[in-house]
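Heads up, one of the protein chains got dropped from this complex, but the rest are sitting where they should.
First chain written, first letter: the chains are A and B, and each begins at residue 1.
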Amino acid sequence: MPVEIDIAHVAKLARLDLTPDEMEGYRSQLGVILEHAAKVQSLEGDPEAHPEGDVTHPLGLVNAFRDDEVRPSLDRAEVLASAPESRDGYYVVPPALEI
Amino acid sequence: MSIAHAGRALRDGTLTATDLLGSVLRKASETEAQIHAYLNIDRTGAEEAAARADADFGDGIDRGPLQGIPIALKDNMVTRGLETTAASQILAGYVPPYDATVVTKLRNTGAVIVGKTNLDEFAMGSSTENSAYGTSYNPWDITRVPGGSSGGSAAAVAVGSALAGLGSDTGGSIRQPASLCGVVGMKPTYGTVSRYGLIAFASSLDQIGPLTKTVEDSALTLSALWGHDPLDATSYRGDYPNPTRELGHGVEGLRIGVVSELRGDGYEPDVESAVSDMVDRLSGAGAEIVELSLPTFDIALSSYYLIAPAEASANLARFDGIRYGHRADGDTTEEMMSRSRAEGFGPEVTRRILLGTYALSAGYYDAFYGQAQRVRSAIRADFARAYANVEVLVSPTSPTAAFKAGERTQDPLAMYLSDICTIPCNLSGDPAISVPLGLDRDGLPIGFQVMAPALGETMLYRVASAVEELAGFDASPELAMVAT
Partner (left out) sequence: MNFEPVIGIEVHVELATDSKMFCGCAVSFGEEPNTNVCPTCLGLPGALPVPNSAALDAIIGIGLALNCDVAPNSVFHRKNYFYADLPKNYQISQFDVPVCVDGHLDISVNGTIHRVGIERAHMEEDTGKSTHLGGGGRIDSAEATLLDFNRSGVPLVEVVSRPEIYSAAQARAYAQGLREVVAELGVSDARLEEGSIRFDANISIRPVGDENLGTKVEIKNMNSFRSLELAVAYEIDRQTQLVDSGGTVVQETRHWDEEAGITQSMRTKEGSSDYRYFAEPDLTPMAMDEEWVDRIRASLPELPDARRARYQASGVDPALSAVLSSADAPIRRLFDATVAAGGPARPAASWLTGEVTAWIRKTGTDPANLELTGESLAELLGLIETNTVSASAAKEVLDGVLLGEGSPTEVAEARDLLQISDTDEINSAVDQILSENPDALESLRSGEQKVLGYLVGQVMRATNGKADPGLVNQLIRSRAGI
């Protein structure tokens, strides 16, 4: 069963600026992989027997919380040292077009 | 040299950590040009750590079995002040401001971190060919891949440029390269080794574990690595098994399940015969062999290649050129982000991000991601049924020995099939280990996988140590290196 893929839409959702050639390449590769992946639909038996939400922590962990305690923050200079652009303690990016 | 052996020598004063590091660094300088196991060797940091370990030994301070032991870290575990790239262009030059929990643990236990090893970019791959900084090669045949994604750590341990390596295993990324490089690779129960500071690929599947020369070393290293971490919400809080307690206890009276789905088409004859030979020996050693079918294993790969990319598509969203890493030009935030990501990610990572984004997107979620999760749940049920009858399950680790570099790079699906035996335990969260059996007709190592139920590490190591003993594998790739 061939899989329908709007690769331009997917690339936009994933914020990947791809050329038309690249997109076409990925579209066809994804088609092959997804055709194989679609085998998940062949799972036999009652779908309710294996609800999707059933996949929780393999050791059954729940309620892993922390107490409301303040821990030291990072040194700003060390953090901003990794930033491609910063100014006066802020990260700087080109203007946002959409909000 | 094994960790256990080195540990005795360090403690009886016949070896210093500094000398041990020296020999490891010499080995690295002899082999790196051909193997390229490391992205970055931290000579200064390692020498300081070795000197501290020696001072501690001198003062009678013993922090445990890893004190003074040179260890290689896969470069997807963050190290404060030491460049960490996950083999991606998008993190070129990135110096993290904090240490991963496993790194803190290694430092606190006196281990010597030699450097950061190569991997498939963001741990996505089975050959280490997806590294943005060049492929690593298999020490047994340098025209072949070391496996992946922890190929650098596996190769380093195989040639002796580290006594142990840390890897991460999302779909087999510790066990498969261990198998291809002839070393022991172990994926612990999900939640037992902290993921804090492990650059996430697929959060529900990723697990850090050791690559070592011997099963005992694996158990010793795991003992130092695991334990509850309050910084990881998925970290197990209960009692941990003892990995070393039943080493060498044999398999007499144990029931061992052979998975019938993990053989046949696509499995090399040498792999199949080596595995069935080991099964016979286990039987000869007193184990009861049970042939078992786990039908969902046939669709485990499909499930994995939806779940892992889906999680990855979100985990890798943070690489946007704003706070760290590669930034492209752009007139708007959106343009800058999209270009930075397109330029910074390699093709396999891009492919998986697209795949995962698609699998989660409106209209496709139920048929793909949702259904993949149902399969995952069914796989767990299959495992549970199996473990009602046997203590452990066994299979090949990889359907083939090391393949030629470049052989599968143009065929993603063929590459993905490398992980067919290892993926089920990632989906279930159970522990598994690969132990080398011997060499195939081309002189390439073959690995044997042992799987156990969650928190079954004591039993896993017991069986693994029996396999190791029965295999009697002690060849070293150095000989092969000289031959080439």
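Details
Definition applied: a contact is a pair of C-beta atoms (placed from the backbone, for glycine too) under 8 Å apart; a residue touches a chain by one contact, two chains touch by 3 or more.
Only a predicted model underlies this, so the values are computations on that prediction, with no experimental measurement involved.
Touching the missing chain, out of B:T16, B:N138 or B:T234, is residue B:T234.
Considering B:A49, B:I69 or B:A100, the position touching the chain not shown turns out to be B:A100 (whole complex).
When the missing chain is restored to the complex, the residue among B:Y369, B:F403 or B:F448 that touches it is B:Y369.
Counting over the whole complex, chain A has residues 9, 12-13, 15, 53, 56-57, 61-74, 76, 79-80, 87-99 touching the chain that is not drawn.
Seen from chain B, the chain kept out of the figure touches residues 76-78, 84, 86, 91, 94, 96-98, 100, 195-200, 202-204, 230-234, 310-311, 313-314, 317-320, 322-324, 333-334, 337, 357, 360-362, 365, 369.
The rule is simple: only the chains that are shown with their structure count from here on.
Chain centres here are Cα averages; for chain A and chain B they lie 23 Å apart. Those residues of chain B that touch chain A in the complex are listed here as 94-95, 97-98, 189-191, 204, 230, 233-238, 295-296, 298-299, 301-303, 305-306, 313, 317, 320-327, 330-339, 341-342, 345, 350-351, 353-355, 357-359, 361, 367-368, 370-378, 380-381, 412-413, 416, 428-430, 454-455.
Of all the residues in chain A, the ones that touch chain B in their complex are 5, 7, 9-18, 26, 29-30, 32-34, 36-45, 47, 49-55, 57-59, 61, 64-66, 74-75, 78-79, 81-85, 91, 93-98.
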